[in-house]
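Missing here is one protein chain; the remaining ones are kept as they sit in the complex.
== chain A ==
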Amino acid sequence: MTSGSATDPAHANHDPAHGTAASPTVMDGTAGLARADTAIWTRGLTKRYGARRAVDHLDLQVPRGALSGFVGPNGAGKSTTLRMLLGLIRPSAGHGHVLGEPITEPDRYLHRVGAMIEGPTFHPGLSGRRNLDQLAILRGIGGWQRALRQRRVEEVLGQVGLGERADDRFSTYSLGMKQRLGIAAALLPDPCLLILDEPTNGLDPAGIREIRALLGQLAGGGMTVFVSSHLLTEVEQICDHLVMINGGRMLFQGHVTDLLAAEDPRIVMIPEHDADARRLAGLLGDEGLRVEIDLRNGPPDASATRGRRPVVTAHAPEGLAAHLNRLAMRAGITLRSLRTHRPNLEETFLRVTGEIDGDLVRTAQAGQEPDGSVPPPVGAGLDPAHSRGGAT
């Protein structure tokens, strides 16, 4: 699958404080071609509310047939962008195409689009089935033939596993069931493009897995799925394409693997004896590696528990792990633990959006230890759950 973008993943690592986007460099001359190859294509899409720009010159390019994730912190402009794509709000500037049709003419493409934005919203006094029935009538599904319409409603209810509770009133549904009904409504027109906003909100782990499988299956069948989510682990697992925005501006778009490959791999070591941490850092530094010691994790005083130890982090690829182990052994340093770590999407997201002090530059400026060592990013290399590499 093509990313549909000439994004250099390395450019994704920009300074969010300056708001410079690593948006794909798409030549103007290729714009027409890009439109044909993409399900969603925008240029300079902007939405202003007074002086505030909710969406700021967004150049989206979602390839046809992709399962594309749309991520950004709260207030990043995701929902505003989706609303513009669905013709619910008018852009202040810029233009765009959905399924080859201009977003200023939503009636030309929305019959091929299914959407659930900002949560499932249905009539509380109607059953799930009747809510879907109303939308099916609006969409003209089955024409005047009730049987055809009901068959389609039945199909989508079955797809999301809501058949048994379909006749209960919407107001009695759990959040997870409401989400399923929202997805069912989006699937009603058998769309070419499915736009979902937080589809796994409120679902239990089994439900999340089911929806994940369903989305994969839909994308596998050729449907373009554009899904916004805060569950970055989910996005990382299911999406092959990613759009990341913050403050209404593009941070990255392209393959998820490209983004992660551009991230800084690390080897995290914990010496058996705390006193060896500085010596180990010196050794690694002599090898030309950038090294950090997290001394904050050591016991604050002698009486404290010894459950936490200094952590030495070397910025190096996984392939150097064995070499570093040998180096430590030769110097008489026994390692209690050595593992490789590559930031996952969540860490990358938080660093790029500046949500935590994960940016090494910022951390170095703001939080140097008294001995001059630099604490590693929060959680980096410390939590096995976040480690993508194998431990040795």
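The rule is short, and it goes like this: contacts are C-beta pairs under 8 Å (C-beta built on N, C-alpha and C of every residue); 3 or more make two chains touch, one makes a residue touch a chain; residues count from 1.
Basically, contacts and distances are computed from a predicted model.
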| item | value |
| --- | --- |
| From "Succinate dehydrogenase iron-sulfur subunit", "Protoheme IX farnesyltransferase", "Rod shape-determining protein MreD" or "ABC-2 family transporter protein", the hidden chain's UniProt protein name | "ABC-2 family transporter protein" |
| Residue of A:R83, A:R152 or A:H255 in touch with the missing chain, whole complex considered | A:R83 |
| Missing-partner contacts on chain A, residue numbers | 83, 86-90, 106-107, 110, 113, 115, 117-119, 121-126, 130, 133-135, 137-140, 185, 188-189 |
